[in-house]
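Below is one structure, written out as structure tokens, with a few remarks after it.
One chain of protein is taken out of this complex; the other chains stay put.
Labels run A, B and C following the written order; every chain starts at residue 1.
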Amino acid sequence: MHLTESVHRPLSYGKAINEALRQSMELCEDVIVLGQLVDYKSGVFGTTTGLADRFGPGRVQDFPNSENLMTATAMGAALAGLRPVVVHQRFDFMLYSLDAIANWLGLWYFKSAGKSDMPVTIRAIVGKGWGQGPQHSKSLHAWLAHLPGLRVAIPATADDAKGLLMDSVFSQTPAVFIEGRSLFPMTTNVPEKPYRVRFGQATIRRTGCDATIVAIGNMVPIALRAAAALERDGIQVEVVDPRTISPLDTATICASVAKTRRLLVTDPGWHSFGVAAEIVATVAEELGGELKAKPVRVCLPDSHTPMSATLEEQYYPEETALETAVRRMVRL
Amino acid sequence: MHLTESVHRPLSYGKAINEALRQSMELCEDVIVLGQLVDYKSGVFGTTTGLADRFGPGRVQDFPNSENLMTATAMGAALAGLRPVVVHQRFDFMLYSLDAIANWLGLWYFKSAGKSDMPVTIRAIVGKGWGQGPQHSKSLHAWLAHLPGLRVAIPATADDAKGLLMDSVFSQTPAVFIEGRSLFPMTTNVPEKPYRVRFGQATIRRTGCDATIVAIGNMVPIALRAAAALERDGIQVEVVDPRTISPLDTATICASVAKTRRLLVTDPGWHSFGVAAEIVATVAEELGGELKAKPVRVCLPDSHTPMSATLEEQYYPEETALETAVRRMVRL
Amino acid sequence: MNSSTVPPEPMGLELNHKTILGLGRYQALDIDGMQAETLAGLLRQMLRLRRTEEAILHEYHPADEIRCPVHFCIGQEAMPAALSLLVEAEDYLFSHHRTHGYYFAKGAPMREFFAEIYGRVTGANQGRAGSMDISHEASRFYGGAILSGSIGIAVGAAYALQHRHSRQISIAGFGEGATEEGAFWEAVNYAGLRRLPILFLCENNRYSVYSDQTKRQASDNICERVATFGVRARRIFGNDAALTHRTLQLEMEAMREGGGPALVEAYTYRWNSHVGPEDDSDNEYRTVEEIAFWRQNCPIRLLEEKLTAAGRFDSVRRENLESEIAAEIAENFKFAKSSPFPHIDDWRTANWNPASPLADRLLETLTESEFDQYQAEAKLAPY
Partner (left out) sequence: MNSSTVPPEPMGLELNHKTILGLGRYQALDIDGMQAETLAGLLRQMLRLRRTEEAILHEYHPADEIRCPVHFCIGQEAMPAALSLLVEAEDYLFSHHRTHGYYFAKGAPMREFFAEIYGRVTGANQGRAGSMDISHEASRFYGGAILSGSIGIAVGAAYALQHRHSRQISIAGFGEGATEEGAFWEAVNYAGLRRLPILFLCENNRYSVYSDQTKRQASDNICERVATFGVRARRIFGNDAALTHRTLQLEMEAMREGGGPALVEAYTYRWNSHVGPEDDSDNEYRTVEEIAFWRQNCPIRLLEEKLTAAGRFDSVRRENLESEIAAEIAENFKFAKSSPFPHIDDWRTANWNPASPLADRLLETLTESEFDQYQAEAKLAPY
């Protein structure tokens, strides 16, 4: 079903998350939300606003500053039949809970031999800009994608945010849901109904025949702006948004590159040993010598985040970096 | 200096680590060792045996089951002038300390603007075999390599183990030192003197012209056995051992592949989003269309570790997997 | 609940691993007022666990078919035995690496236990988990080998039970060593704050592998520390099965009535190596006297002698019990050894559940996704 008849209206990314949570909680009383400050008016950047009033403190719970326990609590609650959504105001704060994630959550289903599910959704928000600095802006989504037994979404649009979050909440496999803070005010047309976007299905955000840009998370709008600029020079760029990095829709990516024969991957994570490497490697394994140019990664430099605004400008790649790289690939 | 005149003698990997620690502690009284059970006769698989007797409890300290604090303690001690070596009996136990590693240790130098060093060495031992199961055998070395500000060694031989460990202890940049438990009894000729093996310098373990195998950690002996088997069929394989994955000696790897035009990467970590992806991607970016065959990764399947011995056999790749893959690449 | 009904300190002692050694032969075991059935059950469960452990111990190296690390619990049978008589099928039980006692306490089947440690497909986890990580979903039993890690999950189960106003409880079993993990104190704080129905069972056997508790903690006072977090805590001589039973019973009944979280610290001792059937005494971490004390105060012997003296047990019953247990063990060994080994065809689906029945029922699927690339990016509030 493609929801074509359903009502769509513009909604911001932040509000779409709020709507996904509200509808999930309406649809099923087992859905609960745990996180520091989720029950205040401002909520977590607005994404949890109104939930406590609507569903009561029993289902929307402020949590102590105990991130490791928060994940573990969600796991035990899931085991006992609830569907918890855990919220971290920053990805960085989630690092305290990596033991719970990597030593327990990811392997639970496997080691139970498929007898025991843990439908846990973990939301992690990635800070960017305004001097967040090295402890408030990391995105280690590549780490999570490396873990078996876990799904990882990194939506770029409001409609995907809602659909992927609802899919996480109502599926049996745990998922980490990575939100780019810089995307929160951006709007797209979002269906009113509850719906899912399935994990592992990339979307082509723009078609083109000269080069493929695979763009992750908040690099998607940047890639689209670069593509628009390049079109003015007659370069047709195809922009693929994987939407989830685990599972990763390698088929869609490879099909696009098979057509364009050129690949640029842009990821809002560190360059080395990141998601971009996996995508470049996969394409190299599939398409090997068929490429017309060497593949390129445009990511964050292998450096922690600097605070100063002038350094942030150097640090975060913008559309010009993508344009330059594509121009070089197509040798114009 | 190549230490050619110095006395070499066969030493096991485990004993070489023990010697590196002992010599480091002799050379400099700031070197201390922290870890659960480091001060008992059996030590940590023999690697810390004798140190407490020799250097006293002040420098060789049993630690509570508080892994996060253990790393933090090492950091503070390093800041105040010591050179701590932290020991984790299993890599898995280190996950409790990932906040300390990723939110503090790795970024300390950067955020101090180069004014403050933290010469901390963290040893993490990777279990393999005898039903270690999913909580005693993980190796997330790809995670560590993804972090800026941290060096990562994964030695395959006794002589490298000693030299890399001593380099870690006496350098200014923090390092994680990953030890394959299965390598502990293997011996190589190890110089008696204190020496260093520099990070970021791969070594060619065997030369060949038909294909390059880049082998990491305990995949090195397996790759060498595969190469020996392939030679009987007239296939000459070059085996490159990066020795450290951060920094990664991409020049040596690319030079080898430029010669052989075929690449297989074998890594004792999970297939996707791992070290092998980084190496394949780097080669694709450098050499692109020059390869004669599509690059191949032979890694652990994207699954947590099973306990049963029969499943372990399926799970851990052996030389036959490498041989088959190389044969397919050279189309024999 | 009146805490005075359980004498927390036998013979007026302030209980800890030092004072206990001064007890000599433990004399305080008291069976007055306990039902015959309970006492028989305690003895039976302890003996069954002991014989099972001994059988594995003897089989381990010679046969070389159990290929996973095994942490034996010989000497620590009282707690699991008491628990087995009190825990309900719908309660949740989580265990640390030393799983065997807890597995049996939860009533999970011996067949699947043996098959699991033998790595067979008929095992509780089809041979994927082994001794340290075994779980049995149908029995609501879950093990795991990272210290303190399962305690937080137990808190989560308690959260869900409270959320649903259930009378069931969640139980976490662990050693004194696990309390050094920060994860433990996060769990204790939250349990105390929310008054969750969680029972923390700490078997204090003095050592973490070879390391003495007071080498890792400022003092042997876990109960005192836990109590300040709003969690009821009491310590007992953990080799007294009758006392252990009475203590757990009181705590569990109170908890089912909304009495909030509690910790029971049971002082006990493992007879064997930390792991495996070898002897780890060449690490010189414990004295001959200490070992002798605890062997003398074997939980099975203490109860058996008391029952015998009271005329409630005799050699005939003992023989019947022994042969019944021996038969059960032999049969399950046979089952395990003759079971097939597992094979995994698809590692991916072994790690992920592809089904999503709830999502299928509740949600429609959106395939297209749109985007207006011309939006100016993000003007956000600054934090």
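A few comments on the model shown:
Note that contacts are C-beta pairs under 8 Å (C-beta built on N, C-alpha and C of every residue); 3 or more make two chains touch, one makes a residue touch a chain.
It should be emphasised that the depicted structure is a prediction, and the values quoted were computed from it without experimental measurement.
The shown chains contacted by the absent chain are A, B, C, with contact judged over the whole complex. Touch with the chain that is not drawn comes from one residue among C:Gln27, C:Ser219, C:Thr287 or C:Asn320, which is C:Ser219. Of the candidate positions B:Tyr109, B:Trp270 or B:Tyr315, contact with the hidden chain is made by B:Tyr109. Taking the complete complex into account, residues 67, 69, 180-186, 189, 192-193, 216-219, 221, 224-225, 228-231, 275-276, 382-383 of chain C touch the chain not shown.
Across the interface with the omitted chain, chain A contributes residues 36-37, 40-42, 62-69, 92-93, 95-96, 130-136, 301-304, 306-311, 314-315.
Interface residues of chain B with the unshown chain, by the touch rule above, are 1-3, 6, 27-28, 32, 58, 64, 66, 68-69, 71-82, 84, 99-100, 103-104, 106-107, 109-117, 128-130, 148-149, 151, 156-157, 159-160, 163, 166-167, 170-173, 181-189, 191, 193-198, 201, 203, 205-206, 220-222, 224-225, 227-228, 241, 243.
The criterion applied here is as follows: only the chains that are shown with their structure count from here on.
No other pair of chains shares as many C-beta contacts as A-C.
Note on chain placement: the centre of chain A and the centre of chain B lie 31 Å apart, centres being C-alpha means. Listed for chain C are residues 125-126, 128-129, 133, 144, 146, 182-183, 347, 350-351, each touching two or more other chains. Residue numbers of chain B whose C-beta contacts span two or more other chains: 68, 92, 95-96, 133-135, 302-304, 306.
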